[in-house]
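Every protein chain but one is kept in place in this view of the complex.
Let's look at chain A:
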Amino acid sequence: MREEVLVPINFFEQLNQVATQISEVSSINQYFSIGSETAKVIFAGDPSLENCLGSALSHLQLPPKKEDLTIYCWSNQAPFHINLPFLKEDYQEQGLLKGFNNDRFYAAFQHGAASFVFYDRQRSIGYYLINTPEQIPYWEQSFPFKNIFHWRSEVSSLQLLHAASVAANAKAVLISGNSGSGKSSTTLSCALAGMDILGDDYVLADSEKLRAYSLYGYAKINLDNRKRFPSINSFVAPVSKNQEKALVSLNTGLKGKLISNSPLKAHLVPVITNSTVTTFELIGKEHGMRNLTPSTMFQLPGLQKETFQKCSLLTKGLPTYKVHLGSDPLEVGQAIAAFVTTL
């Protein structure tokens, strides 16, 4: 059994056959604007998949049109079941599957999200395979298909970034930082102050044209941080047991609004302080590079050298500011809005 599918092209052929079969029986097709391309996502079989994994992209929805990228998404259950040929020793760092990544194909298991993602460069088709919809964690709903979008960006100057982006008057800034750095709180503060939002956790950016593109319409906030943002409680998705963060829909209700893209003017590195007033300090671009690039490189499987180079190009093209965050979220948002308009 293992020998028959060891060649990646044979496995991907099987994958494509099963995806095609299941989508012919039952599917919901959605079209989304991803960067400057159109992605057709085929939620096959279980209709709950579209609600679970499509909502983060709903602000990018398009009418049906010729797609540049196709993504099949389905639950690997009988009768449309594919035998997974991977042995436990095939699972490598970042979930990459040994022997199944080459000049044409990408293949990875998403640790924690209990899903497989595959991408065929030649056909421009991604496959997102889950065991059961109940196993999809809440956070995966906030950035579905990110590995496929990452792999797709190889053919362009686009780069998926582990960063937030907000804008005012058609001027956008990147906000980078690891978990706990104040990135999400800053983004929500900006939304409360009426700034436009492109994303909270991941955004696409054109490293040559210095433009940010929105990808996902959710922000995440630590549960014990919600009391700082009482006005957003009505937009917070229900929180289940063992969930350490809440999902906040950026599509509904906030004063700021999601926009699809905007030119980038600066890179902000937030720092939590005890100050009452938010201040801005111009710093070397190397600080922005260190804040943005390693977490982007190692959150996403594969293409590490390309990711480094695109992040470097982007970082060198933008002035970097350290933002000493004030304690009042509304003041933070208003200060950033005022600062961005001066760029």
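Quick notes on this structure:
Going forward, a residue touches a chain if its C-beta (ideal position, glycine included) is under 8 Å from a C-beta of that chain, and two chains touch if they have at least 3 such contacts; residues count from 1.
Following the convention adopted for this analysis, contacts and distances are computed from a predicted model.
Candidate names were "Acyl-CoA dehydrogenase family protein", "ABC transporter ATP-binding protein", "Branched-chain amino acid transport system permease protein" or "PqqD family protein", and the UniProt protein name of the unshown chain is "PqqD family protein".
The omitted chain makes contact with just one of the residues A:S48, A:Q61 or A:N83: A:N83. In the complete complex, the residue from A:N29, A:Q243, A:Q309 or A:S327 that touches the missing chain is A:Q309.
Hidden from this view is one chain, which touches chain A at 76, 81, 83-88, 91, 93-95, 109, 111-112, 114, 131, 178, 284-286, 289-290, 293-295, 297-299, 304-305, 308-309, 312, 316.
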